[in-house]
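In this view, the complex is presented without one of its protein chains, the others remaining in place.
Let's turn to subunit A:
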Amino acid sequence: MEKTSSNNRLVVDPITRIEGHLRIEAEMDGNTIKQAFSSGTSVRGIELILQGRDPRDAWAFAQRICGVCTLVHGMASVRAVEDAIRKAWRSNAKLGVAIGKPSMTSMPKGPMQHGKKGHRQSRTPIGVLSEAEMAIPQNAQLIRNIMIATQYVHDHVMHFYHLHALDWVDVVSALDADPTRTAALAGQLSDYPRSSPGYFKDMKQKVKTLVESGQLGIFSNAYWGHPGYKLPPEVNLMALAHYLDALTWQRDVVKVHTIFGGKNPHPNFVVGGVPSPINLNASTGINTRRLVQLQDAITQMKSFVDQVYYPDIVAIAGYYKEWGTRGEGLGNFLTYGDLPMTSMDDPGSFLFPRGAILGRDLSKVHDVDLDDPSEIQEFVSSSWYRYSGGNTSGLHPFNGQTTLEYTGPKPPYKHLNTGAEYSWLKSPRWKGHAMEVGPLARVLMMYAKKDAAAQDIVNRSLSILDLEPSALFSTLGRTLARAVETKIVVNQLQSWYDQLLDNIAKGDTDTFNPLYFDPTNWPIKGQGVGVMEAPRGALGHWLVMQNGKIENYQCVVPTTWNAGPRDPNSQAGAYEAALQDKHTLHDPDQPLEILRTLHSFDPCLACAVHVMDETGEERLRLKVR
């Protein structure tokens, strides 16, 4: 409610069309943002809840961190558990000793494994394992890649149409569009078969009926007519039609998750592989009927990206080129890498490479070590947490600790104390640098590593728009990069599906390595990292397990990197820095410009806020004011 007030402070809360609870406060110099402060305003404490649980159950808890990027935390969690177990196996292999206890108590009862993996379980202890015996089956890797890629395509398309588009598309202006001219325009952009005058006429009527009802619902009270909207009525109508088409499309293509994971949101996973067995001769699991459905969904994804999403992005961007000169922010970019062609232990095989770029310098990609305690650290000097060693030093996630300590104003409040603690997010840093993560970071990393497909599509996009590569470092660049990487991923999707078919044709139907699932094979104590590139950026889960239980569980999440508050050196987070980069508001009562830049990051706040602690009972020292 409180927006403008004393001290030229602008408040926008809630930031809508995002996941979760985000608040922006800005110190204004006239209509220009001088200082921006990003605050996550809701906490649940899922990492605390994870402590003491069975590591095999962790994915289900972690997945509930977010229901939008709904598989990423489940996936990262399964990888973290597998990494911890595999690291222990490997170190035992080096020593030449066996792991596991000579106990049958927690082995599955009844008949032992049928099929070719049976001999593994008959060994107790399991002895020294070869790399082949430790491998997650290739089919499981492919299915995971297909599920992750589906998440990308689904999430990025929905982000643009349903979360971001209304920053650029004026719904009311679409009422002035000529449907025939709209069809002609759409026909120039692509061969999308629905682009007929009748289709756009129906769409216009739908909008007209809604507006004339006087009940605008989700479109009410917005910024229609704001001079920042630059699209001609026909482009507005086309985009609005695609907004509705994308709603239908996403319901269909998400079935990829349902086939492998039983449902979406929140599909199921399993430590050691994937839960869905392959049996072409069964009426259930992955059979020919399912494979046909998968191919259909993959085809639909590619068609929509090629015929609708990517052409729309390029067409709309052409009217907003000035947004290629503002909203850059940090100029530092970080990726953990993902989508392995072999395994997660082989970063060289990733479609998205791992690395760091500092100060826009694409000539040098720095190596990133996830286990090095001096590289990734989290700070809490501006957060509502307390470190036992003081809030000025950072902690690596393996040694992380957190005590919830709300020191903000008592609700209801008008303003946060942005000079002190002001967010439930921490401030992650890489070697002390604030970093941006996400589609732009990934595209730049591919570009810098001279990935031919990425360079080709980036260069082509810039050429159509008549923009210099420097325009990538901006609000517009972020939104363009998201579409660019969607094209790269959707092209790759078909090849993973084809490989899966090849394997099945050769008689390889393995989807699960049972060694990981049996607690008698686990180390007494172990630790592992599960990383992935979530749609919103680099995601890592750091896990410590002991005696078959989770001792510590910590997530450093894309939106924590991007939306986190200032660190002890007063370095701003990525959102804050981007909003401080040339943001003059036409009308502070209608903060459209703020929404554009924030939405270009695709904020996901439930992901970003988390609570963690190494051990013990003293973690909940609440200070209620």
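We take it that contacts are C-beta pairs under 8 Å (C-beta built on N, C-alpha and C of every residue); 3 or more make two chains touch, one makes a residue touch a chain; residues count from 1.
Operating definition for what follows: contacts and distances are computed from a predicted model.
Peer 1: Name the absent chain by its UniProt protein name; which of "hydrogenase (acceptor)", "HmuY protein", "Amino acid/amide ABC transporter membrane protein 2, HAAT family" or "Molecular chaperone HscC" is it?
Peer 2: "hydrogenase (acceptor)"
Peer 1: Of A:186, A:270 or A:577, which residue touches the hidden chain?
Peer 2: Of the listed residues, the one touching the omitted chain is A:270.
Peer 1: Kindly state which of the options A:95, A:282, A:420 or A:524 is in contact with the chain not pictured.
Peer 2: From the options A:95, A:282, A:420 or A:524, the contact with the absent chain belongs to A:282.
Peer 1: Of the residues listed, A:41, A:332 or A:461, which one is in contact with the missing chain?
Peer 2: A:41
Peer 1: Using the touch definition up top, pick the residue from A:130, A:215, A:363 or A:463 that touches the left-out chain.
Peer 2: Spelled out, the listed residue whose C-beta touches the missing chain is A:215.
Peer 1: Out of A:244, A:420 or A:524, which residue would touch the omitted chain in the full complex?
Peer 2: Missing-chain contact among the listed residues: A:244.
Peer 1: Which residue numbers on subunit A touch the omitted chain?
Peer 2: 1-3, 11-21, 23, 41-46, 48-49, 54, 56-57, 60-61, 64-68, 70, 108-111, 113-115, 158, 162-163, 166, 171-172, 175-176, 206, 209-225, 244, 247-248, 250-252, 254-255, 257-268, 270, 272-273, 275-279, 282-285, 293, 384, 404, 406, 408-414, 509-512, 514, 517, 589-591, 595, 606, 611, 620, 622, 624-625
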